[in-house]
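Contents: one structure, followed by commentary.
Left out: one protein chain. Kept in place: all the others.
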Amino acid sequence: MASAQAVSDQITSAFSNLPRSQKLVARFVVDNQYFVAFASVAEVAQKAGVSAATVVRFCQTLGYEGYPHLQAAIRQGFSRFMTTAQRLEERLTAPVSEDDVLAQAFSTDINNIKYTIELIDPVTFRAAVDEISRAAAILVVGGGISAPPALFLSHSLQVIGFPVRVVTSGGIPLSLELSALKPGDLLICIGFWRYFREAVATMRWAREVGVTRIAITDSEVSPLAQLADYAFVTTTDSIGHSVSPLASIALVDAFVAALSFRRPEKTLAALRKVDMAYNESNLLLEG
Amino acid sequence: MASAQAVSDQITSAFSNLPRSQKLVARFVVDNQYFVAFASVAEVAQKAGVSAATVVRFCQTLGYEGYPHLQAAIRQGFSRFMTTAQRLEERLTAPVSEDDVLAQAFSTDINNIKYTIELIDPVTFRAAVDEISRAAAILVVGGGISAPPALFLSHSLQVIGFPVRVVTSGGIPLSLELSALKPGDLLICIGFWRYFREAVATMRWAREVGVTRIAITDSEVSPLAQLADYAFVTTTDSIGHSVSPLASIALVDAFVAALSFRRPEKTLAALRKVDMAYNESNLLLEG
Amino acid sequence: MASAQAVSDQITSAFSNLPRSQKLVARFVVDNQYFVAFASVAEVAQKAGVSAATVVRFCQTLGYEGYPHLQAAIRQGFSRFMTTAQRLEERLTAPVSEDDVLAQAFSTDINNIKYTIELIDPVTFRAAVDEISRAAAILVVGGGISAPPALFLSHSLQVIGFPVRVVTSGGIPLSLELSALKPGDLLICIGFWRYFREAVATMRWAREVGVTRIAITDSEVSPLAQLADYAFVTTTDSIGHSVSPLASIALVDAFVAALSFRRPEKTLAALRKVDMAYNESNLLLEG
Partner (left out) sequence: MASAQAVSDQITSAFSNLPRSQKLVARFVVDNQYFVAFASVAEVAQKAGVSAATVVRFCQTLGYEGYPHLQAAIRQGFSRFMTTAQRLEERLTAPVSEDDVLAQAFSTDINNIKYTIELIDPVTFRAAVDEISRAAAILVVGGGISAPPALFLSHSLQVIGFPVRVVTSGGIPLSLELSALKPGDLLICIGFWRYFREAVATMRWAREVGVTRIAITDSEVSPLAQLADYAFVTTTDSIGHSVSPLASIALVDAFVAALSFRRPEKTLAALRKVDMAYNESNLLLEG
């Protein structure tokens, strides 16, 4: 399987012989492989300041049939763009010893949090807190590996008194929630590679309806980020075969804390009602 | 509200005047406040090597009506033993400025992970991986703030081919799952302060049926830990009003990685089937 | 096991020797066994026009230790008050032959519908339709055997544009929904023998909060009916070991039809949005 390095090396060694306009493409591609993994030929052309035809010729000079073939090679280079089965196969070529699993898993998670805090813009964070505070109704969407942060967010918002609904599976329940979205509502969509088609369709529907959209995702060029008013990129590295939602859990916790500090009286009133309801149902071991 | 320090200080200043047997109780209580927060008078007496009557007299010497009153004071000293409303009230006396929420939330989470890795015993971890590997059927239980790690665990186990069921709410669905548990099955119960009565009842039922029990919880003396064959203590600090399940998400990720490295062929076969099913349903944006 | 007839026979044969005031109790009990199965001693005394002491003496004259013991005998007389295991044991003494299961099951269901239509008061039906039409928010609650009609109602209401939420399990999700109920909201609670404690607690909470309550249940003296503003009694006979929610499904369908005829424009607008959302997600085989 090609590594990200492989495509870069290929471009680098071909670089000196490229015509000037293709050199512009070459530089852009090497510096923006993540973007190229998702962008159309027109987008790459525009960013690189050349024509689409030049981008295609660049691909052919490198020996690819066309732009999609270069793009596929770049995607293959990112382990996060593999299927889970491909990822595990790669992991198994140099598996972590069982004694080291714990240490490596937790150190990967510390890095996930450290990288993510650098990726979060405090101004965007505050703006998103504003949007959540004033939304008429909030819909949280996240399935599969994104269901845990989606549930954590919706549960926490419900506990502190927000009008929130959550959908962790697609199909009919999601369609019914979408059909009820109105301007003034807020959609918070959580999704990581491999992006689910329905998550993207959800963002698109919300945009058409005029609903504000927050995305919690794993790349600035993820389709969810591109459809969002406010996008939060979290790092999702895992030593296992899949991606980890851990950093998004940290982000959700920060959102919930900021929201409760922002409107303390409403939050306290809501928490006290929840305590009353828990007591009424005798749910807790210690009252 | 009394702080944990307050009770310690009270005991320390009374210490020199205590009779010898009460000094044994005093030392034990100061050193084991978490344990005392949950233990019965008989348990404290046994651990301290004195009679139950001595423990009661010690409480009265300090000015408490009896053991439950000392215990209540100790519990009050731990912010994690407050209701969520009480916690938020305390936070609001010295709220984190909105600019600092992100930084403090993420640094709290890094500490959660660092502390938790020290609390996990690798031998117990491997033993739990063994139990999960050989279980005839696995039931994962976790509600409220514990639902996200419960879902993350059950989803990940299902994806790599384990026979797992999950219950994130109590009542009828939980009772039906319990009624079907058999020896050879495995229960993984996730719960943090404030412990839900049904989570504890679930562990007790499983013990009676002869089902192996793993607990992911927040204290060695939590009722879930005490009913478990294998208990994993995670740190759950949050700058908000509630507790954070973040470290348990990290632990679950480590479990899933260890399980997939342990039986790579079965895992790969399961992942490939899931990929096929996703493709068949055209679920993914990129096949 | 005592039959309902058994207690009646016992009272009838003792009748002539009873003092006059106990005769009043005797007549009331024979005529209102369903009511007595749930009523307190004070309620029976009041309805029969005697003192509570007279009711107790009546019980003792018949040979029962007290009122609860008479009540228990009456309950045993109704097969619907048995546990499901007891019901099945009774069924198995004279099982339906497999060839007759289909015919008997369907003829029991026709009777369920015929009896239920006689039990529904059209005026109460229209009043309930009014309440649903004007509710600010609707919470539908039903677990176990009541989950199917609860889901059918909430799904149908959501499709035609009502602001509805549903809880089909107890515990935390139900408590959170309860904590958010406000005056102006509407609770629709569905529950049959054996009544779940949480369903009753839900009705009680809603009453305290000042929320209008509709019950769909199986007896006018069911605890849900007694806590409701509008109670609908459906017949739940089944040839199997449990009760059947079939007649409640019929009732729900009537509610949904009446609601859509009541506000056709809103209904059409909602249905068209749902169709759009289904098409957008390509959910249907035939667009």
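Chains: A, B and C, in written order; residue numbering restarts at 1 for each.
Going forward, contacts are C-beta pairs under 8 Å (C-beta built on N, C-alpha and C of every residue); 3 or more make two chains touch, one makes a residue touch a chain.
Note that this is a predicted model, so its numbers are computed, not measured.
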Given B:P149, B:G171, B:G191 or B:P245, the one touching the chain that is not displayed: B:G171
Residue among C:P95, C:G184 or C:G210 that touches the chain left out of view: C:P95
Listed residues C:A52, C:I120 or C:V221, member touching the removed chain: C:I120
Touch criterion as defined above, residue of B:I120, B:L153, B:A270 or B:L285 at the omitted chain: B:A270
Subunit C residues that touch the omitted chain in the full complex: 75, 81, 83-85, 88-89, 91-92, 95-96, 98-99, 101-103, 105-106, 109-110, 113-114, 116-117, 120, 122, 125-126, 129, 144-145, 147-149, 151-152, 155-156, 159-160, 168, 170, 194-198, 200, 223, 238-242, 244-246, 249-250, 253-254, 256-258, 260-262, 264, 267-268, 271-272, 274-275, 282-286
For subunit A, residues in touch with the removed chain: 143-144, 169-174, 196, 198
Residue numbers in subunit B that touch the chain omitted from display: 155, 158-159, 161, 163, 165, 170-172, 174-176, 178-180, 198, 201, 205, 270, 273-274, 276-278, 280-281, 283
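Heads up, the rule we're going with is that only the chains that are shown with their structure count from here on.
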Chain whose Cα centroid lies at the greatest distance from that of subunit A: C
Subunit B on subunit C, rotation in degrees - Cα superposition, rounded to nearest 5: 180
Most central chain, Cα average position: B
Same-residue or different-residue interface between subunit A and subunit C, half as cut-off: same
Whole-Å gap separating subunit A and subunit B, where each centre is the average of the chain's CA atoms: 29
Distance between chain centroids, defined by C-alpha means - subunit B, subunit C (Å): 39
Whole-Å separation of chain centres (CA-atom averages), subunit A against subunit C: 47
Residues within subunit A bordering two or more other chains: 155, 159, 170, 198, 274, 283
